[in-house]
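Down below is the structure, laid out as structure tokens.
Every protein chain but one is kept in place in this view of the complex.
What follows is subunit A.
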């Protein structure tokens, strides 16, 4: 990376961003911290409660602790499953995008379309599509003899949420990978042709290494987004049946806005936030290292 000049007056340029992000992140965060160390008897009477909320939350034998732990595990499994499906599929789609002509633009627009649909509507689309009485998917599966019911049966509910997420987000990985593939100079492919390399070895030795950087971004964005998924499952399954698809955000909103259990909700918010922050830091470190290696 080229040496940038050292200039502390650059701070002036950053101040507006700093103010607005402080207003919308630090101020609310302090409210959460406040709630997390206090308890209330109602009427806005708060008293110091120390770390009791956190102790309860992090102890899986308590009610709230068990709930948090299972939501966390559920969410991690979900994130890993959708990454395993979306990454290969997205790369495959990117490799198949037409190379030239009007078809390129058209294909890109179509692939990107699900990304621009409001998340509630994504949920609605799949809620309708998966129903056994009026939905194509639900009706078709039951017609060929597969027992499928996304509001009663946990396996069906999980399958629906996972397929919905793949439907919703694979396009983003495809577009990222496509951008990465476009950046590979033609000379690389010509050299491979001269060497008589097979399609697989072109992919393995030329395309995949060049995709590394965009794929790190893709994994980061997908992991984070799926780790805080809320709207789509809340519309389709509402976290059920039972607790089967109750991911972290769904559970948190239930506790905070449904039960108005401020102490538990606040403690959970902070632990949740710290987990995402840690994972984000790991990815960010990997990314900056890749950036630097590229510069050398």
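Keep this in mind: a contact is a pair of C-beta atoms (placed from the backbone, for glycine too) under 8 Å apart; a residue touches a chain by one contact, two chains touch by 3 or more; residues count from 1.
Please note the rule applied: contacts and distances are computed from a predicted model.
Asker: Missing chain's UniProt protein name, "Cysteine-rich domain-containing protein", "Response regulator", "YdbS-like PH domain-containing protein" or "Carbohydrate ABC transporter permease"?
Answerer: Of "Cysteine-rich domain-containing protein", "Response regulator", "YdbS-like PH domain-containing protein" or "Carbohydrate ABC transporter permease", the absent chain's UniProt record names it "Carbohydrate ABC transporter permease".
Asker: What does the interface between subunit A and the hidden chain look like in terms of residue numbers?
Answerer: 2, 4-11, 13-14, 16-18, 20-21, 23-25, 27-29, 31-32, 92-93, 95-98, 105, 107-121, 124-126, 128-129, 133-137, 139, 167, 171-172, 175-176, 178-180, 182-183, 199, 213-214, 217, 224, 227-228, 230-231, 248-250, 252-253, 256-257, 262, 265-266, 269, 272-273, 276-277, 279-281, 284
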